[in-house]
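Got a structure for you, written out below as C-alpha cells; questions coming shortly.
Every protein chain of the complex appears in place save one, which is left out.
Now for chain A:
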Amino acid sequence: MWSNAVPRWAPFKKEKSMRIKRVAAVAAVAALSFAMTACGGDSGTGSGGSGASGIVGKAEGQKKLVIGVKADQPGLGLQTGSQYEGFDVEIAKIIAKGLGVEEGNIEWKTTVSANREPFIQQGTVDLVVATYTINDERKQKINFAGPYFIAGQDLLVKADSTITGPEQLEGKKVCSVSGSTPAKRMQTEYPKAQLQQFDAYSKCLPLLENGQVDAVTTDDIILAGYAAQDQYAGKFKVVGKTFSEEPYGIGLKKEDKTGCEKINEILKAAASDGSYKAAWDKTLGKSGKAAPELDTTKLTNCGSV
C-alpha cells in the first residue's frame, strides 16, 4: 500500500518521499495504538468461552479465571512472593469454586485503586475483589456483585492516644493515600486537619509510630489488618467510630448480568454454609474481630432496574 506513494517517474524525489513514508508510518502506528487504547473500554462482551458469554461462560469453557486483587493490604489482599493472601483472596476463591474453577487455575493479578475499572473494561481481569467500594460513579462503567462486606472509614491512632473521632482532628496531622476516597473525605469534610499523602498506607505507619502524624485514616477493615501485623502488635488501636459506609463489591464487566447474579447466589450460599465465616476467621478474624453477618438482603440487583 505504501509503494504507491512513490511515483516511479520521480526517482530523484525518492529520498524525500521515503522520509515522508516513514513519518506517515510512525504516525499511523501512533494513531492506531491511540485508537486501540481509546476503544479498549467498549470492545464487546469479553473473550468468553463456548456458548454462554461472560465469566460464567469462561469458567465453564476454559476452567480458568483471572482475578484482580490488592497486593499491599495485610488481611485483605497481600502479596508475599508469588502468593496472595487475605479476606478478599478467600472471597475470590469461594466465588471461583462456585463457578467451577479450581484454586490452582486462578490467575491472580495485582490491581491498584486507579486501574481497577480500566482492567475490567479492557478484559485484563475477569473479576476484581480488591476493597472495591460500590458507588454510582463506578456503576456507570462496570457491574458490581456483592457487597460481601460493609466497611467504614475510621482512624488508626497510637494505643495511648486520646483521639476518639474525626471531629478531634483539628490541627492534627493525618496520613492517608493520595487519590483515595478516605483522603478526599478528609479534605472536604475535615479540612482543618493537615493531610499527609503517600502512595501506600504502609508508609504512614512508621510516621504514626514515631509520632509525626497523629492518625492514619482509611476503611476500618484495612486499618485492622495493619494493626494486627506482628511488628505493630499492641502499638496502635483502631478508634472504632466509623464515619462513612463503604460496601465492598466484586467488579465485573457491565454487560455481564448473568455472571453478577451467579456471584450473588454463590455469596448467599457461602453465608449459609459457613465458608464466609471460615474465610473471615482465617484472615481478618486474627485481629480479634468477630466475623460479620453477610446481609444477603443488601446484595446488588446487578444493574436491573
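FYI, a residue touches a chain if its C-beta (ideal position, glycine included) is under 8 Å from a C-beta of that chain, and two chains touch if they have at least 3 such contacts; residues count from 1.
Here is the rule we go by: contacts and distances are computed from a predicted model.
One subunit of the complex is not drawn; among "Sigma-70 family RNA polymerase sigma factor", "Ribose transport system ATP-binding protein", "Amino acid ABC transporter permease" or "Deoxyribose-phosphate aldolase", its UniProt record names it "Amino acid ABC transporter permease".
Shown as candidates are A:Q197, A:Q229, A:T258 or A:T296; the residue that touches the absent chain is A:Q197. Although one chain is not drawn, the whole complex shows that of A:K139, A:K173 or A:K268 it is A:K173 that touches it. Of the listed residues A:A114, A:A159 or A:A233, the one in contact with the hidden chain in the full complex is A:A114. The residue from A:K97, A:K141, A:K158 or A:K282 that touches the chain not shown here is A:K141.
If you put the missing chain back, the residues of chain A touching it would be 34, 37-38, 41, 113-114, 117-118, 141, 173, 178-179, 194-199, 206-207, 210, 212.
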